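Of the protein chains in this complex, one is absent; all others appear in place.
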Amino acid sequence: MDWLYIFEVSLAGLGAGALYALTGVAFVLIYKATRVVNLAIGEILMLGGYVFFGLVAGAGLSVWAAIPLTILAGAGLGAVVERALIRPMLGESPISVFMVTIGLGSILAGLVELGWGADPLRLPEFIPNTPIFLGEAYVAPKVAYGALVAALLIAGALAALRFSRGGVALRATARDQGAAYSMGIDVGRVFSLSWMAACATAAGAGVIVGAIGGISPTMGIFGLSVLVVVIVGGLDSVAGALVGGLLIGLVEALAGSFLGGEYKLLATFSLLILILMIRPYGIFGTHEIERL
Amino acid sequence: MSDGLKRSSRETASPILKVDALSLSFGGLRALSGVSFEVREGSITALIGPNGAGKTSMFNAISGFYRPNTGRIIFDGEDISRERPPSRAKRGLARTFQNIALFRGMTVLDNIKLGRHAHLKTNVLDALFYRGRAHREEMELRAEVEERIIDFLEIQHIRHASVGALPYGLQKRVELARALAMRPRILMLDEPVAGMNREETEDMARFILDVKEEWGITILMVEHDMGMVMDISDHVVVLNFGQVIAQGRPAEVQNDPAVISAYLGSGDLAERIRKTEAA
Amino acid sequence: MDAEILLNINNVEVVYNRTIQVLRGLSLRVPKGEIVALLGSNGAGKSTTLKAVSNLLELEDGAVTAGQIEFDGTDLATLTPHGLVRRGLFHVMEGRRIFEDLTVEENLTAATFSLSGRGLPITPFDLVYSYFPRLYERRKGLAGYLSGGEQQMLAIGRALISKPKLILLDEPSLGLSPKLVEEIFTIIARINREQGVSMLLVEQNAAVAFSVASYGYIMEMGKVVIDGPVERLVKDQDVQEFYLGLGGGGAHKSYRDVKHYKRRKRWLS
Amino acid sequence: IHAGIQDYLKLVNDEGGIKGRKIRYVAEDTGYKVDASVAAFNKITSQNKVTLYYGDSTGFAKTINPELERKGTMIMAGASFASELNDPKKFPLQFLPGPDYTEMFGILMRYIAKEKPGASVAFVYSDTEFGRDPIAPSEKLATELGLKVAEKIVTPPGSVDVSTEVLKLRRARPDYTIFHGYVLAPIPEFIQQAKQMGMQSRFMGTFWSMDNSMVQQMGEAADGFMGVMPYRYYYDKEGTSPMLDKIRQMRPEYQSTAYMQGFLTAMLMTEAVKRTLDAGKELTGTNMKASLNTIKDFDTGGIVGVPVSIPGNSLPVGRIYRFDAKQKQMLPASDWIQLGK
Partner (left out) sequence: MRIGTLKLSYAADEALFDTKVQWICLALLGLSLILFPFVAGPYWIYMACLVAINVASATGLNILTGYTGLVSLGQAAFMGVGAYTVAVLETRVGTPFIINLLAAGGMTAAVGVVFGIPSLRVKGLYLAIATIAASMILHFVFSHWDLTGGTRGLSMPPASLFGLALDQPHKLYWLIIPVTALMVLGAANLFRTRIGRAFIAIRDRDISAEVLGIPLLQTKLTSFALSSFYAGVAGGMWAYFFRVVTPESFPLINSIFYLAAIIVGGMGTILGGILGATFMTLVPEVLKLVVGWLTPWVPDALSLLAPIRTIVFGALIVGFLIFEPQGLAEIWQRIRRFFHLWPFRT
């Protein structure tokens, strides 16, 4: 057994997992507040990558100016999407809203292709490039820094939800909008804010993911892995997104290196079915209370 | 539990349903602990008790939705404790629900027909071709539902309406119709008149009495409307914290001090309020 | 009724889905500090009235198409649902509508949002717990697993948190045991007396409602058919027969003797 | 591709067409979906009399083949260089305007074997039909050429993060790494991380990742990136190339290798038509394909650096180019390599 190799692979997996977790948190935020399973999260992430690219390569901004602007643009997108597509769907069945986000994903992918063409592009380098070694183990710097940023953001989100009334407002709104209104909660604002925060996070994640793997109109596929992550972790649990992200990252890495790349998806999706059979609401998801 | 109470009930008919030392818990919470009682054939038996006493849980255990931890449920002399809900339904255990559980995507007629599901034999192949058995069965069912149930409950005018749009009182009536379509031997009603005013309660009470008297169906019901319970039931079982604290004829139960303190209260609200007001 | 009018509903019409008209010119007043009861058969539009007042119709595709509603001198059409709560109008909705997957305490926390914008401090929940000691015992438990009565207590407790001027109560006795009904209504009366909160109370249990209210309205088919001070209403023959279950001469009728044919209500003819 | 075909046909038509026959060009977009492509095929062939057809994906080429044979009126080429199509028996009326993917690997490995006999190579490919296409036969070829296949790494389609794969690659320590089945991602990240780890391997690609603008996007990783290319680059001024001159005249800005592919396809197709007409034969699919196969040492006007022949269904020729970071261009690293010679 080559322990160093296993260690390196695991580190790489955890690094990738952190990015899954970050995007997963964006996803969970929306779900927690609005009960919307946002399948467009991958495309929003992609749009983040492209906006960043546009700002740097097109408008000639510096990278460090472009990042906050990208995040801001993400928030703006979140606000617009929520207002235009999600608000009118209040009270419709979850499947319908879910399909709306699929439609949104398709629209975003098309717009990006219209604007920037179908060919893949590469983001300018901005993440420090010196190799990082943990002991003898090599960690790709981009992955390491990406993971670091992700960890900070997730910690922030966790703290914000735990130590403020915001978390309660979020969950109350998700459970019953009419009742939330009658508590004096501004449901519209909760909706908007959660979409803005989530899309901003996703856009930021898009910059990191884009920096690692480049950007293309098909980059939304990343959303599929994130979906697995949040389902495994539990749709409404930030902690679940974290654990799910790291777990899936790890499983993918190990499956990829010991079974072969073609087994990555097979492994994660089999794991998904397995976990759902044992825990139908994911590892940390809350059970629906079902009474007759 | 006092044998005296049991002996005092006047019915001589045999029990159609017997609950024997039933216990049920959720995590740490004991919803039912060692509950035993009997429902005699042809009677109206009422199950009453404070909120959270375990009445609905009892219904759920009888119809198989909850699995009791210990104890037996004996229906018509057979132990059905291990059976799945559908086969219990087929034996003739029918019920309505505390929070109306009609299928909103179907018309009133289809909701009622659905009740007969377990007694029909049409399989997928028959259904796809709608020949022979499928056709015959559907026609028979339609005729029976129309002529017996819909006429009886006076809901002809809404039979093609979709249930979601109906007022609450009618929805409860459709639930009753669906339960009747199940060819019940015992009908379990969970709060049939909750949320109804006096007038509507009178209608429902009439239907319940008719079901018992004209259809010969045994009735077990949970209800908080003491006026109705005391007027129409033959036997009353009182649960508190998952245990039977009293049972007997309505009049007996009504005066039982334990029942009064746990459930009925002083009974004179207006006076009490005035009293506190004065204080 | 000389007292100051807190809520004034004037000739309101409500339509659902742009097609189904439910309220047809309903008018009603709640004076400050009083409990007003609103009675009526199923589907008469009682809940709809309350939703129209608390501006929640929109969520169910309903709209006020005519008339106007004033709360504390302000036309409600100009306010958002949450803005209304923050001005002191709290709606305890039909079916209790507690947040099942939140704990009791979190449910109360949710209600503190109603204090924003009024400059009121968020106080501990002592007052609520003093009215409902049972909630204190179960404050860490999930609200979804409370019994029906406890859930109703929680729903009223949430209203108390918001330090309201007016509470709209939709069938607080629904599904509760007789004893709990008694308890809850005793507390409702106490809250009204001690805190001076006005209430608009929708109830099916007329006897109970009349025991706490000072004025009553009875509605059918979307409009008020009879109203008056409670003392006068309880003497009305139709009210006695159809709401209180008293036969001729004030004796209780038995449900066993109910006939299939029925006398028509006077106000319908 | 579209532009390339269009331009060449314009050239032909401007010169009076083939023997006085003008060529009409009808295009449809299909989004690389087989059913859309088939629909387009049906639509075009039912509304026009078609003799030359350019289809897109491998799937389409396979799907439509029986229909093509049944119609027998046209020959077809496409954007796919799938090895499977390079079989005149199974696909008698189709051809590939370049080497098939296996042949591309062959050219690369022949180059490697010459540069460093006995070298070890690694294949990195995507888990798609496109990616898997040349792997099995190429492994065999490697042994024949005395090369060692040190590692085969499959990446799932659309994967972003390749750190684990790079770790695997490092353990294998290949002298050469050949990427296949990608357009851009994840090649650059792969190379970058590998270089950071201090790997000395040389990195190579096949046709679709070799376009100059693509390689430029690889950033630092691009320097030294090599690969096989059957056509000359737009800016390649070496030797005389009348056709390239014409292209540069028509389109002053850089044109992609896909453009060249379209251009050459159109050229070969029209040549086949011309030869068929010259022979006085009817324009049937079989006749045209036969004429196409008579193309031997044909001068493409510089699109391909050497005279080409089409012995079977493909054009087994190519050259190794290497990216030069200073000039930002792919520069030739070898002579033209023709397989089967």
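Each chain gets a letter, A, B, C and D, in the order it is written, and its residues are counted from 1.
The working rule: a contact is a pair of C-beta atoms (placed from the backbone, for glycine too) under 8 Å apart; a residue touches a chain by one contact, two chains touch by 3 or more.
For clarity, every value in this text was computed on a predicted model and none was experimentally measured.
Visitor: So there's a chain missing from this view; which of the remaining chains does it actually touch?
Guide: A, B, D
Visitor: So which of B:Ser25, B:Thr70, B:Thr122 or B:Gln243 would be touching the chain we can't see?
Guide: B:Thr122
Visitor: Among D:Glu103, D:Asp127 or D:Asp175, which residue is in contact with the omitted chain in the full complex?
Guide: Selected residue, touching the omitted chain: D:Asp127.
Visitor: Go through chain A and note every residue touching the omitted chain.
Guide: On the side of chain A, residues 37, 85, 88-89, 92, 94-100, 102-114, 118, 217, 224, 227-228, 231, 235, 262, 265-266, 269-270, 272-273, 276-277, 280-282, 288, 290, 292 touch the unshown chain.
Visitor: Footprint of the hidden chain on chain B, which residues?
Guide: These residues of chain B touch the chain that is not shown: 63-65, 84-86, 89-90, 94-95, 97, 101, 103-106, 110, 113-120, 122-124, 126-130, 134, 137-139, 142-143, 146, 160, 178, 182.
Visitor: Extract the touching residues of chain D with respect to the undisplayed chain.
Guide: Residues of chain D in touch with the missing chain: 2, 27-29, 31, 34-36, 38-39, 42-43, 45-47, 59, 62-63, 65-67, 70, 84, 127-129, 132-133.
Everything below uses one rule, namely that only the chains that are shown with their structure count from here on.
Visitor: A-C versus A-B: which interface comes out with more C-beta contact pairs?
Guide: A-C
Visitor: Can you work out the whole-Å distance between the CA centroids of chain B and chain D?
Guide: For chain B versus chain D, the centre distance works out to 75 Å.
Visitor: If you look at chain A, which of its residues touch at least two other chains?
Guide: Chain A, residues with two or more chain partners: not present.
Visitor: By residue number and range, which residues of chain D touch two or more other chains?
Guide: Touching at least two other chains: none.
Visitor: Which positions of chain C touch chain B when the two form their complex?
Guide: 20, 39-43, 145-150, 171, 174-183, 185-186, 189-190, 193, 204, 206-208, 210-212, 242-245, 252, 254-256, 258, 260, 262
Visitor: Considering only the defined contacts, which chain D positions touch chain A in the complex?
Guide: 127, 153-168, 170-171, 183-186, 188-189, 192-193, 196-197, 213-214, 217-220
Visitor: In the complex, go through chain B and note every residue touching chain A.
Guide: It comes out as residues 56, 59-60, 65, 97-99, 101.
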